[in-house]
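Omission of a single protein chain aside, the complex is shown with its protein chains in their original locations.
A and B label the chains in the order they appear, each numbered from 1.
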Amino acid sequence: MAFLELSNIQKIYGTTQVVKDFNLGIEKGEFVSFLGPSGCGKTTTLRMVAGFETPSDGDITIAGIRQNDLKTNQRNIGMVFQAYALFPNMTAAENVAFGLKVKKKPKAEIDKTVAEMLALVGLQQFGDRYPFQLSGGQQQRVALARALAIKPQVLLLDEPLSALDAKIRVSLREEIREIQRKLGITTIFVTHDQEEALSISDRIVVMHQGRADQIGTPFEIYNRPKTKFVATFVGTLSIIEAKVEDPSANTVTIGGRTITIPESLGNSRQGDTISLALRPEALSLHNSEKREFSLTGKVASVSFLGSVIRTKLIVDGQPLSFDMFNDPNIKPPVVGETVEASFSGSDLLIVRD
Amino acid sequence: MAQAQGTLNRKMIVDWLGIVPFMLFAVLFLILPTLYLVTGAFFNPAGELTLQNFRDLAQPQIAAAYWISIKISFASALGGLLIGFFLAWAITMGGLPGWIRSFVLTFSGVASNFAGVPLAFAFLATLGRTGLLTWLLAEFFGFNIYGHGFNLLSFFGLTLVYMYFQIPLMVLIITPALDGLKKEWNEAASILGATTTQYWTMVVLPILWPSLMGTFLLLFANSFGAIATAYALAGPAINIVPIQLYAQIRGDVLHNPNLGYAVALGMVVITGISNFLYIWLRMRAERWQK
Partner (left out) sequence: MNGKKILAWFAVAIGSLYFLLPLVATFEFSMRMRRGEYSFDAYRSVFADIQFRETFSYSILMALLTILVGMLLIVPTAYWVRLRLPQIRPIVEFITLLPLVIPAIVIVFGYLRLYNSSSFLPLTGSDRGTDILLVFAFMTLSLPYMYRSVDTSMRAIDVRTLTEAAESLGASWTTIMFRCIFPNVISGVLSGAFIAFAIVIGEFTMPSLLNRPAFGPYLQLIGANRAYEPPALAMIAFAMTWASMGLINLASRLQKVSRARV
């Protein structure tokens, strides 16, 4: 059995089922993200692990001990909230000390641990400040120190970065990952930002309408999405409709061109429509790598995103996005131009619902 | 340049002109009358500067009036604080159906304005000698409250009556403060291992303390200045400061108008300090709420 085990979790509110058949085993020291849009059930599942919600069915086990009947204050879990939730009447140091004071630890031990924790999050000098004197990022780091001070067996983070500025979000998520690695603490991180989840997780659980659509490493989730939802939610994807030409040869046609796809089309018949997907980075304007297939289209828009230029083509009446690195020596495409974009057959994804 | 400065000055003049009506009203009908009394307290009838009036406040009747006013104000403020807090807690965090909260808040709005003469009538009808509760207690419990020395016109009786508008005032003021307690604080405390009692003693009460203290002072000031209810219950017979002042204004019972000013000044000082502390404490509480 894994260190943190969620077996067959169900959660029903009234007549709505918000979490369905959720199964997950997390190893000790693993960093797992719950990724999904609002209302997909990720926060509800997290709160069930914390004890704020009770599963309608199913078991939650940590280190072999069933948690369902334990109250929140008995579970020794650390939690970081989206809204920081620092106690406004206490300084940063007092906030961090709270969990230890509650357990009536000796003062010397409390002081030592508080100093350690504040140093861990880089806020040694800020112990005497009150929450209203700290920035959002600083408050969240205090919240993290506070959660870790009690040496919890599991760390839960509920969209901790959503309330922060973009730059702080990036630096803080890396800090969180660093600290987590250093302490080796089992962690669940809830977010709706796929870039966050992809960049720091060991594994990601992509959730959709209460179900876990896919569980896998960031590489797997991004490159081998199992469902249409995962493919479109994670990363950008262009979806094009193609017509099946010869099921036995796995060929389809798009805009007059014939393409062989890497997967079996065995069950389809000629003339069927299937959805194919391509990541923007899989396409190229200049066929330097000699990719087998190409499509012709008219440039509809060109967006300069900094290091990347994203072009939208209209192919066979359908929009297709592709990215190219910004090279100061190469002129970007012009709106209205007709261009040819090439790709490898192996980059094609078949999208099933 | 000169042109621009000219228009700037004209705009400024118009700006300040706009506030004149209000200021005129405030000065004529609020500040000047109060100042008149306040300065009058420092003079004697002959027009000489003196502090004698303040020494005269120590006269047995006046001192007694101040003392009993302070006692009643303190007691009714304390009662209002404790019971009002209990009630406000019940409707915000007690897990009761939503309609109870709206009903209690609306009723509190009504009851806090129900002071004065009608309130006195209501309590006479309840606990007066022929009041309903008096009769109920005697008939069904054999307990004759008047036989045991109860008197609506006493310290205990008046405090009981005053709580009718003190408790609702407390509920109205403290309910937003209780609403402001973020749910996440309770959850954070709980997941850090705290029991409900520890959450209350270590987080809630320290956060609410300035509001509670401040509201207590507001209730104190509120009670100290109230006169109509007491007067309706007992006429000039009851010896509290506002009634003393009333009698003085009516008929110069103190035979010294300047002493009357001193009595008034005493009132303003007491209510002034209470209100000032209330505002200061509220500002402290709001500082944490950023």
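The definition used in the following text is that a contact is a pair of C-beta atoms (placed from the backbone, for glycine too) under 8 Å apart; a residue touches a chain by one contact, two chains touch by 3 or more.
None of the values given here were measured: they were computed from a predicted structure.
Peer 1: May I ask which residue of B:G157, B:G193, B:G214 or B:G260 touches the chain that does not appear here?
Peer 2: Of the candidates B:G157, B:G193, B:G214 or B:G260, B:G260 is in touch with the missing chain.
Peer 1: Which residue among B:A221, B:L254 or B:A285 touches the omitted chain?
Peer 2: Residue touching the absent chain, from the options given: B:A221.
Peer 1: Determine and list the subunit B residues touching the chain excluded from the picture.
Peer 2: Counting over the whole complex, subunit B touches the hidden chain at residues 14-16, 18-19, 21-22, 25-26, 28-34, 36-37, 40, 83, 86-87, 89-91, 93-96, 100, 104, 106-107, 109-111, 113-126, 130-133, 163-164, 167-168, 221, 224-225, 227-228, 231-232, 235, 242, 245-246, 249-250, 260, 264, 267-268, 271-272, 275, 279.
Please note the rule applied: only the chains that are shown with their structure count from here on.
Peer 1: Rounded to the nearest whole Å, what is the centre-to-centre distance of subunit A and subunit B, using the mean of the C-alpha atoms as each centre?
Peer 2: Roughly 56 Å, centre to centre.
Peer 1: Hey, which residues of subunit A end up touching subunit B in the complex?
Peer 2: Against subunit B, subunit A makes touches at 50-52, 71-79, 81, 83, 85-89, 98-99, 101-103, 130, 132, 146-147, 150.
Peer 1: Flag every residue of subunit B that touches subunit A in the complex, lowest number first.
Peer 2: Residues of subunit B touching subunit A: 182, 184-185, 187-195, 198, 202-203, 206-207, 287-290.
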